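What follows is one structure encoded as structure tokens, with my remarks underneath.
Only one protein chain is missing; all other protein chains are in place.
Right after this comes subunit A.
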Amino acid sequence: MTDAVVYVVDDDRSVLASLESLLSCEGYQVLTYESPKDFLAARCPDLPGCLILDVRLRGASGLEFQRELARAGIATPIVFITGHGDVPMSVTAMKSGAVEFLLKPFRDQDLLDAVREGIGRDRRRRARDAEIAALRVRQAALTPRERELMPLVASGLMNKQIAAQLQLSEATVKVHRAQIMQKLQARTIADLVRIVDQLAGSGT
């Protein structure tokens, strides 16, 4: 499992050391930071990961840091740990997308499960991102005219209907359609619909 990294941010060095030991024993690559600032300043490896975050951090709270990360577009899943938690705190954390909210001292299995879940999420997200990135590359190969046609084809219109709408010949539309299918590597219309959906869903 060395293809995954766990970041730990806690201002208690002893807690950092214990978590590093536990997680490295489970085969994770572990990077520890004493403050959110250190974490932001560090260069993170391009690997699926998970962030273990203490709720109470220097000056600011871990919950605020969670929002800050979200604003900065850092989507690493977060597992919160805290020495004093209450219900509103955990609700806020979970609503903002935290994987888990654990009270210190926690059972090691709970933490490891949460970390596994977080890394799983991150891996899926990365796979999705990679797929979309690949699609974008393919999309970039389309000509403007083809790009104009793509949503019409995906919406299930016949060549004849498209030709009428854009005032083109049916043969031209047919050529464009074949080009689009080929460039986006879509074998069927269903494939094309999925690809267009993905591209639309990820924003432009």
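Methods note: contacts are C-beta pairs under 8 Å (C-beta built on N, C-alpha and C of every residue); 3 or more make two chains touch, one makes a residue touch a chain; residues count from 1.
In this text, contacts and distances are computed from a predicted model.
**Student:** I notice the complex is incomplete. Of the names "ABC transporter permease subunit", "tRNA 2-thiouridine synthesizing protein D", "ATP synthase subunit a" or "histidine kinase", which is the UniProt protein name for the chain that's not shown?
**Tutor:** In UniProt, the chain that is not shown appears as "histidine kinase".
**Student:** Provide the residue numbers of subunit A that touch the chain removed from this figure.
**Tutor:** For subunit A, the residues touching the absent chain are 11-12, 14-15, 17-19, 21-22, 25-26, 34-35, 56, 58-59, 81, 83-84, 103-108, 111.
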